[in-house]
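Report on one structure; see the data block that follows.
Left out: one protein chain. Kept in place: all the others.
Showing chain A:
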Amino acid sequence: MDATIEVRGLRKRFGPTVAVDDLSFTAGPGRVTGFVGPNGAGKSTTMRMIMGLDRPDAGTALVGGRPYRSLRTPLCKLGAMLDASAVHPARRARDHLLWLAHANGLPARRVDEVIELAGLGGAARRRAGGFSLGMRQRLGIAAALLGDPPALMFDEPVNGLDPEGIAWMRGLLRSLAAEGRAVLVSSHLMGELEGGADHLVVIGRGRLIADTAVQDLLEAASAGRVELRTARRQEAMTALAHAGATVTATGRDAVTVTGLTTERIITLLTGAGVAFTGIAEHRASLEEAYMELTKDAVEFQAVTGREAP
C-alpha cells in the first residue's frame, strides 16, 4: 500500500488554460510507470500536485494512500526529482543533502551513502554551481533516494543526458522497481522509455489518453499488420484487396496488409502465382504506438507544408 502514487480526478487550471483535466491513474509497486505526453501536456503540473507544491482545483493525489502535505517525514515516503537544476549554486553538494536529511531526521551517515549510490563521490564537497547537468542529475537522484522511499518520481530525468548517462538512469530506474518500489517517470519522448518502462500513462492537453501495460500497447499497435515484400507489388495488392484486405503500399516493393492473417496471405499469393521475397508480422516501436495515440492531442503541432509549393 505504501508503494503507490495515486491520482484521482485531478484538475488544475492556470487562468484560462486547463493544465490538468480530470486525470486519474495509479503508479503501482514493483514497476516503472512511464508518464508520457507532449510538452505542455500537464506532466510537471501533475507531479507538482502529487508533491503538494501546487494545489489542485479538484481531485486528490495520494502517496502511499495519504496526501503528501499530511506526511510527517515525506522524504521517507516519496523521493522526487522535479528540477535537477534547483540547487543553490553557492552550497556544497553534500550540504544540500545534509539540510534535506536534517529536515526529516535522517542521519548524516545516510547522506554519505546516497552520495556513493548516485556516484557523486569526489564532487560531494564541491559547490553545486559548478556542476554539469549530468552531475546535477546525480545530485537530484541522491536527494530522491535520501529517505529510502517506497515510491519515487522523476520529471524528465534523462533530458539533456549523454548516452552513457541515459543508460545509467535507465538501469537505476529498473533496479529501483525491481526492489519493489513504485517509480513514476515522465518524458516527452517515448523512445527514452523504450526498454525502461513496464506501464504507460499517456496524457495530452491534461487529459488521460491511455493507461496501459507497455506490452499491451505494442501488441495493439502491431495487431493484424503484416508487412510484405514483393517485386510484383501491383498484382499482390490487387489479389489481396479482392480477398477483403486493406492494403497500403509503403515502398517500391513493400506493402502493409491489414485484415488478413499471415497464413491466409501466403495461401492467396501462392494461389495467384505472385512471388514474394519476405513476409513478417509488423512489430511496432513504442514511438510509433505513441504517435498513433497522441496524433490528435499534440498541443504544439509543427506547422508543416507552409514552405511546400
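Here are some notes:
Rule of thumb we're sticking to: contacts are C-beta pairs under 8 Å (C-beta built on N, C-alpha and C of every residue); 3 or more make two chains touch, one makes a residue touch a chain; residues count from 1.
We adopt the following convention: contacts and distances are computed from a predicted model.
According to its UniProt record, the chain left out of view corresponds to "ABC transporter permease" among "NADH-quinone oxidoreductase subunit K", "dihydrouracil dehydrogenase (NAD(+))", "ABC transporter permease" or "3-oxoacyl-ACP synthase". Annotation: of A:G9, A:G105, A:G251 or A:G278, A:G105 touches the absent chain (contact as defined above). Among A:D2, A:D22 or A:D95, the one in contact with the hidden chain is A:D95.
Remark: the omitted chain is touched by one listed residue; of A:A80, A:V158, A:V185 or A:L218 this is A:A80. Residue-level contact of chain A with the missing chain is found at 48, 51-55, 68-72, 74-75, 80, 82-83, 85-92, 95-96, 98-100, 102-105, 143.
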